[in-house]
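Every protein chain of the complex appears in place save one, which is left out.
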Amino acid sequence: MDKNRLEAFSDGILAIIITIMVLDLKVPANPTWQNYVEEYPVFISYALSFVLVGLYWSTHHHLFHGVQKVDNKVLWMNMFALFWQSLIPFATATMGSSKFASLTVMVYALVLVFCTLSHMLLVNSLIKLHGLHSNFSTDVNRDRNKGNLTLAINLIAIFVAYMDFPRIAFLIIVLTALKWFVPNRIMDKI
Amino acid sequence: MDKNRLEAFSDGILAIIITIMVLDLKVPANPTWQNYVEEYPVFISYALSFVLVGLYWSTHHHLFHGVQKVDNKVLWMNMFALFWQSLIPFATATMGSSKFASLTVMVYALVLVFCTLSHMLLVNSLIKLHGLHSNFSTDVNRDRNKGNLTLAINLIAIFVAYMDFPRIAFLIIVLTALKWFVPNRIMDKI
Amino acid sequence: MDKNRLEAFSDGILAIIITIMVLDLKVPANPTWQNYVEEYPVFISYALSFVLVGLYWSTHHHLFHGVQKVDNKVLWMNMFALFWQSLIPFATATMGSSKFASLTVMVYALVLVFCTLSHMLLVNSLIKLHGLHSNFSTDVNRDRNKGNLTLAINLIAIFVAYMDFPRIAFLIIVLTALKWFVPNRIMDKI
Partner (left out) sequence: MDKNRLEAFSDGILAIIITIMVLDLKVPANPTWQNYVEEYPVFISYALSFVLVGLYWSTHHHLFHGVQKVDNKVLWMNMFALFWQSLIPFATATMGSSKFASLTVMVYALVLVFCTLSHMLLVNSLIKLHGLHSNFSTDVNRDRNKGNLTLAINLIAIFVAYMDFPRIAFLIIVLTALKWFVPNRIMDKI
């Protein structure tokens, strides 16, 4: 089993996921400024999803950098994580075109919850394969908290959207993205 | 002729096949829970096809791992297999949007039959090129039964769908996917 | 300038061209056998274009196998060839959905003429770069006749479609594809 082909295949899928979302950006044939402005939920949903898929790619990249070997289980955990990420364009288009209807924001956050959970399963299968006390596992374990935090924030977002505050829920999800750009030393203090 | 570029091209096509299917996931602009639930044939068709294309990729990966050389005939057998796999998004969308109409499940299973047959032709052309008694051919021959089993199950699924039990036919196709996740030693006992 | 990245980028574009054509395969939501059969122009147009793009990829692969170096002019000749190939999905969809209307078959053959011409310009720029008497140029010159033949057949197809025999024109284009599968020694005799 070859780590490089797994990485290349994942990169290909992520590159397509991130790009086909653009097919859902649409304005009427002879648009006015107002048409563009009214479509803002579509544009900012696209922007958020672009950043989130970029984050998955970057996290995947960092994760596999230290990987020494892969097996069949890792391959399928990776496919499982890609499956949930492949639903992001759908969830994004629905959220954008419905202008943040509560239900669509809940579904969007739910897809992100499954993306995070399946990524955790992938990490676990890699740790199991490399041994709990390997260098790989020690490095990876340090990032666990970020994953748990993402999970918690997305669950809160689901609840807030369920309470019928979808735009606040959207802003909460934006936080999960911003969190990754905060340098580690500041995160540690918090 | 270069094995690596053939693998990379196949990976690219499979990555696109697996991802563009998501473009067929659609709910109304202001969806209710019921809208999502009613679309379940679209979602589980997508999930099954995602797993099946993932399996093709994984099988392709294993097959070419042992390949020493490729020639023009292998290149075109590979293209022929990719052609049938490229019809999976079409067959999936039709099956999902018609909510498992018998005919669409038959067509879906038929496409899978041709995917399996063309994969067998690809394997044969590789065996012929490497020699019947090469290490490559010995390894590959061990997996023959899985291919034959897939073929048989899909033909049964076509018949069951033709008898107007499309949902049972769908479940039978799900079995062909699950079969690959059963460890070899358990398969051997059966 | 790096030959490998040029090849990888071309492969990526060709993989997408060959795969997005499948998005134009459509049957009504609850199809009958007749619906599938009536769509046969869409399916065989797709099949032909799949083979033709596969041939371009394979030809590109063979061409660049012997390439020693690339420059800016080669890069843009390559982009120019990819541009015309990128119009194949459009020409295919139009020809299929209009059920071989004469004009659409003419446009399809015209796109193929430009694909062939731009490929010839790419070959010329590579020959100029490697020197007329290099090994690369000697090898490549042997394939010139195939290119000229493709050009001639497609021009005939345009004329036949213009005379309002679009289905015969389509069959003539199929010949340009089949020609490549005839072994060289038989071609030489003819």
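By letter and in written order, the chains are A, B and C; residue numbering begins at 1 in each of them.
By our rule, a contact is a pair of C-beta atoms (placed from the backbone, for glycine too) under 8 Å apart; a residue touches a chain by one contact, two chains touch by 3 or more.
Just so you know, these numbers come straight off a predicted model, no measurement behind them.
Although it is not drawn here, the omitted chain touches the following shown chains in the complete assembly: A, C.
Within the full complex, the residue among A:19, A:72, A:102 or A:124 touching the omitted chain is A:19. Remark: the omitted chain is touched by one listed residue; of C:90, C:114 or C:165 this is C:90. Touch with the chain omitted from the figure is made, among C:20, C:117 or C:174, by C:20. Against the chain not shown here, chain C presents residues 1-2, 5, 8-9, 12-13, 16-17, 20, 23, 72, 75-76, 79, 83, 86-87, 89-90, 94, 97-98, 101, 103-104, 107.
Touching residues on chain A toward the chain that is not drawn are 7-8, 11-12, 14-16, 18-20, 22-23, 25-27, 29-33, 36, 47, 50-51, 54, 57-58, 61, 65, 181.
FYI, only the chains that are shown with their structure count from here on.
If you take chain A and chain B together, no chain is in touch with both. Superposing the C-alpha atoms of chain B onto those of chain C requires a rotation of 90 degrees, given to the nearest 5. Chain B and chain C, compared by their mean Cα positions, are separated by 27 Å.
For the pair chain A and chain C, the distance between C-alpha centroids works out to 38 Å.
Looking at chain C, no residue sits in touch with two or more other chains.
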